[in-house]
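All protein chains but one are shown in place.
Residue numbering begins at 1 within each chain, and the chains themselves are lettered A and B in the order written.
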Amino acid sequence: MKRFLCVCFVLFIALIPALVFAGGQAEVTTKTAETSVEKPLTYWTVGGDFYKAEKIAINSFNKKNPDSPVIYNPIPAGSSSEMIIQTAIATGTAPTITANLEVFFANFLAENDALVALDTLPGFDELIKSRSSEGFMDSIKAADGHIYVLPQTWKPALFIYDKKLLNQAGFDTPPVTYSEFNEFASKVIGMGDYIAIDFDPTAAWWKVGYYWHTFYMAAKGNVQELSKDGLDTKSEVSVAFVEFANNAFKNGYASVNKDKYKFKEFANVGCMACAGSHEIKKVKNMRPDAEVVAAVPPVPDFIGTNAGSWVDASVKGLAIIKNSGSVEKAWEYIKWRFSNPEFDLNQLEETGELPMRADLLKNSMFRDYLDDNPGLDEYIKFVPRSHCVMSSDKYDIYNAVKKALWEPIAYQKKDVRTALIDAEKAVQAVLAK
Amino acid sequence: MKSKSIQVNLIGKIVIFLLLLWSFINIYPYLYLMTGSLKQDRDFYTSIFNFKVLTFDSYEKMFALEELHFIRALFNSLFVAGAVTLATLFFSAITGYAISKLDFKGKSFIANFIIFQWIFTGTGVGFIVVFKLMVSLDMLNSYFALIVPFLMSAWGVFLFSQYFKTIPMALIESARIEGCSEFGIIFRIMIPMSKSVAAILGVFTFMQRWNDLLWSILVIRKPHMMTLNLTIANFVLGGGGGDKPGLIFAATVILTLPLLILFIIYRKQFITGISIGGGIKL
Partner (left out) sequence: MVLENTINGLKEKYGKYLKNVAVTGGGKGKGVKKITLIAWGIILPYILWNIVFWIYPNVVSIPIAFFETSLISAKAVFVGLDNFLDFFKREEFRMIMYNMFRFGIIYIPLSLIISMVLALMLNSVKNVALKSFLVISYFLPNLTAGVAYSVIFQKLFSPHSFITKTISSITGTDIGWFTDANIVLIPMAIMIVWKSSGYYALLLLANISSIPDSYHEAAVIDGAGPFTRFWKITLPMINPTFVIVVIFAVTTFFAIFAEPLMLTGGGGPMLASYTFRMETFHQIYDRMAIGYGAAVSLVAGVMSYALVLLIKKIVGKEV
């Protein structure tokens, strides 16, 4: 008996490395085999609530096509999904379809020949007809004139105010100018352990970009702060925005203690700066009794009124990655998914993110949900008046701005002038590379 | 004389109080973890003695949350740590036997090399090249990448060879005369006699693989291949932690529990292990 056990033990242990090697081998051989035949269709969705929504769509697609099902996973989290996707493409572990691609980044990948041009695929024009207002598709074209992303969501960025605090501070409607906002802020912090605005002192690059872009467009209309010459740090609108942020941190309207003041959880923040529509849903989850109002960010006093302002909207969507599986099948799935409006409604209900559709306000399908969630109307109004940043240096530029300007301002280590000069230098250094 | 003994007594009591205080400090975060995992997200910040609000909600949510691949992650962790442990034990035992009980050419070189390797285990630089190797072998997101770079342990070989040396040669000679092969000797005589060493090496190897983050975050990018440790890190980093503290705590309880159980069973080996250099690798 003992001898038998010993033999079993040895065999088991000897098997493990063998299995591991064999497993590795098997993976390699199947991979090489698949490149000649066919890779399974893999799809990276956005994680969290989005995953729940997409699951429904994918499962019903798989039911119809049991032979070639879509294998789906959420995008692995990391410092940013862009980096993850880039690494995945570089290391050959990318999925066939990936969601959550911002247009600027997709165009950057397209320059490196990593994506499939969608407008060359059959039926593209019909598919997008229902999905976007005219002219929009032109604005997301890459330098070579092709479209690489199928927009899935609109993310206009607005301010979400706590209605109770707004009224207590003596405001019926959200403040319009910086000085009005400051008045609101000083009243809010006067009421006790509150802050007025949840500026994130350690904001990631994309959030810094969100702030800057949204404030900038609110004041200037449909003009981008990022161009080929870099970031506009010199115009009076930019200076006014940085001064506004500096003022907020200096006077305690915003706090660096970001774990303490959380709009979503603790009812001690006046407003959420530059938040997407999905935040409304999250607030409701954590604080069911909270009432919120969405509004455009305030504008500098010399602009005066924000009528006709524009806001930032990062358009995110799906792209097909080259050499990672069958393009036809991927396209078939995408067409199927986006020609069925019920999945868009499903997405809206699960995530609170606006599906990219031209008929959001008109289509009766969405009416019920919008009536239940009054904040969302405001977002939809801004859909035609929002725009996203296209510069492919966005990642590097805003990373530089975060280090040179945003964090020093938040922690009050630099004054506005030096911060702006440093930011300009850092951006130029990025462009020089 | 009497007052002095009272004084000594008092000092003794203070010492014990301080020692118990520190052990309370050591245990408190675990209590916090347990109670936190039994609370709903909304009650999360209430006192840890607030027993009325305890539920198993977070655990249910955790298993229900499909994107977490929780069961799979648990299996991955167990499989990877278990396989590495068994393989390390096996290879350490046979190599330790060879260099301690067999006389062969080149032995002193090998023995010296093992000591040298033990001193410079994982130079903190080498792993970058191993990572690159994994990428060029197309081995990202595989068990291969998680297991094979950790198959051997110089410390393990060293431990076994030290222990085997205390086993008298006569035992081996007599076994050979009876016709037992070298592997037979290893598995029927040497290993059964060195269970304590095997346990020490086993528990430390298991602990290191179970707790590893840096390596697995580098080589694993697909959710269903992630180890439990990485899954939780990934979920927190992806922003999931913000409004789901209860769920994170529940997952962390599961992350901590296997080691805790292992520790309770093998506590003696853990304690002995650290005095002979355990836990030094990595």
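The rule is short, and it goes like this: a residue touches a chain if its C-beta (ideal position, glycine included) is under 8 Å from a C-beta of that chain, and two chains touch if they have at least 3 such contacts.
For clarity, every value in this text was computed on a predicted model and none was experimentally measured.
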Residue touching the undisplayed chain, where the options are B:L68, B:L86, B:M139 or B:V157: B:V157
Candidate in contact with the missing chain, chosen from B:S58, B:S100 or B:S194: B:S100
Contact with the hidden chain (one of A:E102, A:E407 or A:E424): A:E407
Of A:D125, A:D229, A:D259 or A:D372, the residue in touch with the unshown chain: A:D259
Chain not shown: contacting residue from B:K165, B:K195 or B:H224: B:K165
Absent chain, residues of chain A that touch it: 78-79, 83, 87, 90-91, 201-202, 204, 255-260, 266, 403, 407-408, 411, 413
Touching residues on chain B - with respect to the absent chain: 12, 15-16, 18-20, 22-23, 25-27, 29-30, 32-33, 36, 44-45, 47, 91, 94-95, 97-108, 110-113, 115, 117-133, 135-136, 148-149, 151-152, 157-158, 161-162, 165, 169, 172-173, 176-177, 182, 207, 210-211, 213-214, 217-218, 229, 232-233, 236-237, 241, 245, 248-249, 252, 255-256, 259-260, 263, 267, 270-271, 274-275, 277, 279-282
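The rule is short, and it goes like this: only the chains that are shown with their structure count from here on.
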Between chain A and chain B, centroid-to-centroid distance (C-alpha), Å: 38
Contact footprint of chain A on chain B as seen in their complex: 41-42, 66-67, 83, 86-87, 89-90, 135, 137-144, 147-148, 151, 183, 187-188, 221-224, 226, 234-235, 237-240, 242-243
Residue ranges of chain A in contact with chain B within the complex: 2-3, 6, 9-10, 12-14, 16-17, 20-21, 23-24, 27-28, 31, 47-48, 51, 55, 73-74, 76-79, 84, 87-88, 91-93, 262, 264-265, 282, 285-286
